[in-house]
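Apart from one protein chain that is not included, each protein chain of the complex appears where it belongs.
Letters A, B and C mark the chains as written, and numbering starts fresh at 1 in each.
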Amino acid sequence: MTSHSGVLFRVATFGESHGGGVGVVVDGCPPRLAVSLDAIQADLDRRRPGQSRLVTQRDESDQVEVLSGLHQGYSTGTPIALLVRNNDQNSGAYEHLAELYRPSHADFTYDAKYGIRTIAGGGRASARETIGRVAGGSIARQLLATACGIEVLAWVSSIHTIDAGAEIDSATVTLAQVESDPTRCPSPTHAAAMTEAIEQARRNGDSLGGIVTCVARRVPPGLGEPVFDKLEADLAKAILSLPASRGIEFGAGFGATTMTGREHNDPFAPGEHGQPRTTSNHSGGIQGGISNGADIVLRVAFKPTGTIAAEQETVTRSGESTTVSAKGRHDPCVLPRAIPLVEAAVCLTLADHLLRQRATDFLPEVPPEVASISARHTP
Amino acid sequence: MTSHSGVLFRVATFGESHGGGVGVVVDGCPPRLAVSLDAIQADLDRRRPGQSRLVTQRDESDQVEVLSGLHQGYSTGTPIALLVRNNDQNSGAYEHLAELYRPSHADFTYDAKYGIRTIAGGGRASARETIGRVAGGSIARQLLATACGIEVLAWVSSIHTIDAGAEIDSATVTLAQVESDPTRCPSPTHAAAMTEAIEQARRNGDSLGGIVTCVARRVPPGLGEPVFDKLEADLAKAILSLPASRGIEFGAGFGATTMTGREHNDPFAPGEHGQPRTTSNHSGGIQGGISNGADIVLRVAFKPTGTIAAEQETVTRSGESTTVSAKGRHDPCVLPRAIPLVEAAVCLTLADHLLRQRATDFLPEVPPEVASISARHTP
Amino acid sequence: MTSHSGVLFRVATFGESHGGGVGVVVDGCPPRLAVSLDAIQADLDRRRPGQSRLVTQRDESDQVEVLSGLHQGYSTGTPIALLVRNNDQNSGAYEHLAELYRPSHADFTYDAKYGIRTIAGGGRASARETIGRVAGGSIARQLLATACGIEVLAWVSSIHTIDAGAEIDSATVTLAQVESDPTRCPSPTHAAAMTEAIEQARRNGDSLGGIVTCVARRVPPGLGEPVFDKLEADLAKAILSLPASRGIEFGAGFGATTMTGREHNDPFAPGEHGQPRTTSNHSGGIQGGISNGADIVLRVAFKPTGTIAAEQETVTRSGESTTVSAKGRHDPCVLPRAIPLVEAAVCLTLADHLLRQRATDFLPEVPPEVASISARHTP
Partner (left out) sequence: MTSHSGVLFRVATFGESHGGGVGVVVDGCPPRLAVSLDAIQADLDRRRPGQSRLVTQRDESDQVEVLSGLHQGYSTGTPIALLVRNNDQNSGAYEHLAELYRPSHADFTYDAKYGIRTIAGGGRASARETIGRVAGGSIARQLLATACGIEVLAWVSSIHTIDAGAEIDSATVTLAQVESDPTRCPSPTHAAAMTEAIEQARRNGDSLGGIVTCVARRVPPGLGEPVFDKLEADLAKAILSLPASRGIEFGAGFGATTMTGREHNDPFAPGEHGQPRTTSNHSGGIQGGISNGADIVLRVAFKPTGTIAAEQETVTRSGESTTVSAKGRHDPCVLPRAIPLVEAAVCLTLADHLLRQRATDFLPEVPPEVASISARHTP
């Protein structure tokens, strides 16, 4: 129950930061999908530590191995199992953490839940768990592109108080722009300021959070379910299951609360192929839980990294006061590496809903006189 | 797939605004729970239209009928089916909506998804669907109280630009305070201003949104799952599946993005019974996806109601430009009636995770030398 | 968890023999399906007691009411809730059963599981629970017929030692033949003998079991999943969840255990439209968990009814020896009424797998050089 997600396009991740490896089983991928291992590896490389001075310098090569489910470059319809070996086995680096609880980590809550935990590297709470999601998400991304031309793109829009949000047009920003700077902020001036802020935080033994914006383009109208599995509900679940995420908003989001209905409502106008389009997108591409064909736009709040070099108050496992300071290599800011995670969460959710919609949308149209005014059902 | 929620404590809602009725099947409620029908009816009454001048004046008595699953006031362990009949059958009031798409409603997206829809009252997208959730959530609330003494309480903290958030202490606010004003804002001065703003919006043919805050108290540490089913992830899904919700944040939320790690981290200190407690609660009671024993605190953004009397641009089903203005009785602000919905979503989620945790937490403690430093697993 | 079934075409049943009523919520039915309420009622009437002298004479009219999900005779894609009221409220008839455990009933096991039970009418273990399945199964049947022309037909092939199996050709038997006799055995001579045996059993205060055979015709090849959700696995689960069922076999079934591979294997021969067909059907239409286009044929063992008028040894709830004899109206043989249950179980399972297959079968064909010899996957 702990590690499965999806109704039809399903992923099950496994693995801790130390031990044999981490990975994912993707179950439900349609057969006959051309799957590029290079594309999976590229997404993993974007998540990997050590890409730049901004992020942790651990050397994790994170080479993906396909255990099953692909055949001559195509999916067979059976489970695709992907494994990434762990290389970094210096578990001694964590010995001093065995008997205390790091503030704002999962140390205490894992003990409360399980009564046992693997200390080294944070165990299952390690960011390495997300390798499985990114690998699975990359396959979902390839499915979305092949089936509908859907594109999912995320970027850093703010770090701490440096907010590039107003500078970046979600309708036009490109992957190349995002990848042009290690911060993954596509506004070069803001990226420079963010770099400086992150390096300053590192020098201070401190850490920073920020906001990631994500857009999904060319999502066909009709994806999502009207009640519990609304599209934004499933997206929110996928995003809020990412480490360090603390909030999510769609379209105008929290800003919608200070708008009036007149300001917030998205008028419809005639669009291409007789399909209506909205002339604004405060709804963020989803209405009544279902995609309306406009760009899906969402923003995610990430807290500052919990692991900091500065000394903090805490308690031991036996309940006595103590202090702790992080040693070793740590990200002072996870935002740049969170980009592929957010994209993976969105891709996995959209792929699942794409299959769900295909499952039921095949009967012919009803006669025109139906689908008008409701009548009491019972004869 | 559209209308089920939960792994162990499961609800399935059914019903449209018109037709035979709406309701819920609660499957998985533990046997031998004393269930008060009065408490269910009380929660439904808080959701009901017509409670005050602030909300829509439709007369919906919403009397709940128990079809199955209870026996002399106790749950039997079998499905609890609850039915609320529809009384308001004036479907003619919706005839003019059959051939156009109301902006920021589900009219177009339902057509895109289903190719057929029941126009009257919004069909399945009607707020009446939430009756089933509130009824099911009320049973969940009774389970949480009986099993752990958990209390879930929500209130209106802002409407439009009137923000009472800073005035209300989530640790101490009471149900009586929330229910003392029709706005369900426990700050009397803000409540008065909110009332005035809502009435002004109604006079303008406009509508307002706002923010609901919710707290869950006395949640034991250890609820939640570490990966996809993190507690905040499942809460976010439940909340973002509520009509008109556009965002959610936990603890410091989006505000965490402008804090540093040093500021945001919640230090541990010795607590009662040898259990650690945090001296701040920026994490909102959840760390690593699992409850830590502190109050769970979350905030939800609701957009302004889509239905407004003012004239708006839109298109017909056949793709031609037209305009629409809402007629009849509508809420200019859903926030006061959203309170029991938010509470229901939180109660349903916590009840499910409570059962999930009980399912696996029964083996004896491991020897003290285990649960320390990880070693490579394979012999 | 107790009362849901299906991945995409889902049903949740509710209700006990006494109380407000029994019913079903069908979630996941594709929109735009023409749904005949008369057909649902006809299936319910086949399940209803009092159809003939052979079965219990209780007067249960079992009129179905549609609460939601249909609109002018078409499914809307939202949950279809169906309710059948209970009329028979003479719970006093069960008073003497409150303090003892009837042999081979669920009385003791419900107490062991729940610690509470509704005595009257067997509560949730009552055969009335199956009303919801039959109603949901009838909708599934209409979907299968509309989408693929699939026909599902069951009949009584044996009662006690009277075995009509060899007389009935599963490839050609018709609904009219099955319905021509109250026994639902399409061999008239066997039907007469079965009638006599059942009436004799009633006179003896005893009861009889037997075997139901079911065929599903025109199932397209490709339905079913290769591992846990094999088509026969899901069919077996659905069938073995019917009251009084004790075994199931597919194709040659237990008889296959005394055949050799040479005898049992189904040779392929060229079929219509270039599609292979098998020249025998020992596999019962399923190979490797997936339908092969031949008729699916299965046989179900039903035990003799547990409720008998003869006196039996048992114990009280407090553990003391006592005896019990059934009073009132009871079926001496459930087989005739089990026919619509078996059909419903098969229809629900096939509908679910039909949607599952449609969800993933949409990508274009792979190049001919692929899908030949496997190579090691990793580059």
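In this section, contacts are C-beta pairs under 8 Å (C-beta built on N, C-alpha and C of every residue); 3 or more make two chains touch, one makes a residue touch a chain.
It should be emphasised that the depicted structure is a prediction, and the values quoted were computed from it without experimental measurement.
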{"item": "Missing-chain contacts mapped onto subunit A", "value": "1-4, 7-8, 10, 12-16, 19-23, 25, 27-28, 31-32, 65-69, 71, 74, 76-81, 83, 113-118, 123-124"}
{"item": "Residues belonging to subunit B that touch the chain removed from view", "value": "7-8, 28-33, 37, 65-68, 70-74, 77-78, 146-147, 226, 355-356, 358-366, 369-371, 374-375, 377-379"}
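By definition in this document, only the chains that are shown with their structure count from here on.
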{"item": "Centre-to-centre distance between subunit B and subunit A (centres being mean Cα positions), rounded to whole Å", "value": "24"}
{"item": "Inter-chain centre distance, subunit A versus subunit C - centres from mean C-alpha coordinates, in Å", "value": "43"}
{"item": "Touching two or more other chains - residue numbers and ranges from subunit C", "value": "7-8, 28, 31-32, 65-68, 71, 74, 77-78"}
